[in-house]
Each structure stands twice: as structure tokens, then as C-alpha cells.
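The other protein chains are all here in position, but one chain of the complex has been omitted.
Labels for the chains are A, B and C, by order of writing; each one numbers its residues from 1.
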Amino acid sequence: MDLEKIKTTLRKFTEERDWEQFHNPKNLATALSVEASELLEIFQWSNDGGLSEIKNPKKRAEIEKEIADIFNYLVKLVDILDMDLEKTALEKIKENAEKYPIESSKGRSVKYTDFNEHKS
Amino acid sequence: MDLEKIKTTLRKFTEERDWEQFHNPKNLATALSVEASELLEIFQWSNDGGLSEIKNPKKRAEIEKEIADIFNYLVKLVDILDMDLEKTALEKIKENAEKYPIESSKGRSVKYTDFNEHKS
Amino acid sequence: MDLEKIKTTLRKFTEERDWEQFHNPKNLATALSVEASELLEIFQWSNDGGLSEIKNPKKRAEIEKEIADIFNYLVKLVDILDMDLEKTALEKIKENAEKYPIESSKGRSVKYTDFNEHKS
Partner (left out) sequence: MDLEKIKTTLRKFTEERDWEQFHNPKNLATALSVEASELLEIFQWSNDGGLSEIKNPKKRAEIEKEIADIFNYLVKLVDILDMDLEKTALEKIKENAEKYPIESSKGRSVKYTDFNEHKS
């Protein structure tokens, strides 16, 4: 994926509209959270884990667009922070792998802070 | 960015823990929204748009990790939907560029549905 | 319910800590949204609609506390706006009753904007 291309396209879009004044870290985190809720709204009354929604072509198109909206705000933040998204993402998976060892996590959705309690 | 590598790493992490049963689209959208709020929480009382938070090295590390968490759930959804993230992201920017023409949007954070009203 | 008592208690708590400077409408709406996500987090991997969570005494206590947190931020906003919560809540139910007529909504979770499409 060409992340730099998306960054550049977003920068141009924002600059042309003079919107940098609105795109501070707090507002971008707010907008990202609002978009994440718009995605969630599509699934809010689903009782089958969202399977029928992703099978419905119209809903699926909406879902993909909401994912793109979330991603674009995420890329704006990545750009402002000048962070290495791929590296941080892979490190976070590694960290989670240590926090949730296979033997104690297998088939259980329990939060790692509740391990002892639930094992007993 | 090597998106395929992140997808593969996430798939392995999930399969090893037998967590596919929890990772349906609805639950993933929920988890993504919860992570987006954890990012937002860091900025919740900020009165300077989050600038002091991103300058604080400890907070900045937390911010980057929350961004990685959000991204990893996003990649899980992208993988399940088998969608083209780069293409959809660029299309969405183009769509927004049409919805928010430069002349009527410049320097204004108004939602496109409120254009007429605010122009008067 | 003695809403005035809760308002007064919250006002005293905030004033004693000199926290009015942080409790502007935007920050309170942000905090409310963050608390709503903390409630949602308890249910995030649930595949039975949250029934096992509300039956678990420890989780139930956490759920009730998160609901109280959300409510307290809501009451702060109600106080700042000097709005009539009971009246607005009852009006909103009436409005929804008109938006979702019994005959077309019965047993269906469809959004009112999708009625025609789904009826066919």
C-alpha cells in the first residue's frame, strides 16, 4: 500500500480548503471516533455478528466507505505525528502476543487482567 | 507499507488463540470504536487541541500505540471484507473533494448539508 | 428521581476542584462518549447479546458504575444547557413513534430511511 500517496492527497485536500486550523490532534481523534461510530451504527441491531450486513451489497459498500473514512483520519494523525505505522502496528501485535499467551488465552475472550480469577 | 504482512501476522495471532469466533464483523467494529475512544480519552480535557499531549514523550508513545490498536482492528476488517483499502481511501477523498468544493469550504468547518444556510 | 440533588452535588464537586475550566460542552460531550465506550467495552466480545455479562455479579457492578458515569456527564450537560430532560426525553419518544409507525416497524430493526426498499 502506498501510504505516502494517501498522505500527500490528504495534505493537498486539507491545504486547498484551509482546514489545517480544524485538523489539530484532538479534533482529528474526535472525528476518527465519530467515524468509528458510524461504522458501528450499521451493525448496531445485528444479532448475527454482522454477517448479514456484510453480505448485503448496499450495506457492504457503506461499510467499506466508513472504513475508508476512519483510515483517512488515522493517516492524518500518522502524518502529523510523523510516526511509523507499520512498525508500531507490528510491535503492538507482538506486545499483545506476550500479554495473551496462547495457553491461557485459547478460545477465551477474557481480558488479560482477569486471567487468574477466571482460571480458578 | 506492507499491508499483507500485517494481515498475515494478525491472522496467525488470531488463529493460534482460537479467537476467530469472537472476531466477527460486529465485534471487530465494536472493538475498533472502543480503541478509538481510548485514543480520544488522552485528549479529553485538552484545551489546546491536543498540542501539549503530542509534545509529551510519554503521552506520545501512548497515542502511537492507540493508533496502532485502531489500525490493527481496521486491517482485520479489511481482511475479512477482502476490500482494497488504498483504492477506497483515495476514492473517498475524491468524493469529499466534490462534496466540499474549495470555493464554498475554504476556511469553514461547516457540514456540506448546511452550506446554503451558512452562506446567507 | 431527584435530578436537582445530582446537579447540586456535581456542581459542588467541580467547583471545589476548580474544574469548570475543563468542563466546557465539547469536553463534556467527549468525556460522555469515552464513558459510553467503557460501558461498551464490557460487552465487546459477547456473542449472547450481553446476557452472561449482566448475570455475572462483578461485571454487573462494573456495568452499573459505567452507567452512572455516563449519567453524571449527561447531567452536567443538562445543567449547563438548563434544559428540561424529562420533557425532551418524552418528546423524543413521541417523535420516534411517528418516525417508526407500528405497522411498518413491527419486528424489524430497519432504519426509517430504508423502509421502502426493505418492504419490497
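Assume a residue touches a chain if its C-beta (ideal position, glycine included) is under 8 Å from a C-beta of that chain, and two chains touch if they have at least 3 such contacts.
Because the structure is a prediction, the values reported are computed rather than measured.
A.B. asks: Applying the definition given at the start, please give the residues of subunit C touching the unseen chain.
C.D. replies: Contact residues on subunit C toward the absent chain are 1-3, 5-6, 9-10, 13, 16-19, 21-22, 24-27, 29-30, 32-33, 36-37, 39-40, 42-43, 46, 49-51, 53-54, 60, 63-65, 67-72, 74-75, 77-78, 80-81, 83, 85-86, 88-93, 96-97, 100, 102, 105-107, 109.
A.B. asks: Residues of subunit A in contact with the chain that isn't shown?
C.D. replies: Touch with the absent chain occurs at residues 21-22, 24, 27, 30-31, 33-34, 36-38, 40-41, 43-45, 47.
A.B. asks: When the complex is taken as a whole, what residues of subunit B touch the one chain not shown?
C.D. replies: Those residues of subunit B that touch the unshown chain are 30, 33, 45, 47, 49, 109.
Rule of thumb we're sticking to: only the chains that are shown with their structure count from here on.
A.B. asks: Imagine subunit A is simply missing while all the others stay put: what groups of chains do you get?
C.D. replies: one piece
A.B. asks: Copies subunit A, subunit B: same or different interface, half of numbers shared as the threshold?
C.D. replies: Since more than half of the residue numbers are used by both chains, the interface counts as same.
A.B. asks: Rounded to the nearest 5 degrees, what is the angle of the rotation relating the C-alpha atoms of subunit A to those of subunit C?
C.D. replies: 180
A.B. asks: Using CA atom averages as chain centres, what separation in Å is found between subunit A and subunit C?
C.D. replies: 23
A.B. asks: When the C-alpha atoms of subunit A and subunit B are each averaged to a single point, how far apart are the two points in Å?
C.D. replies: 4
A.B. asks: Please list all residues of subunit C that touch 2 or more other chains.
C.D. replies: 30, 33, 45, 47 - these are the residues of subunit C that touch more than one other chain.
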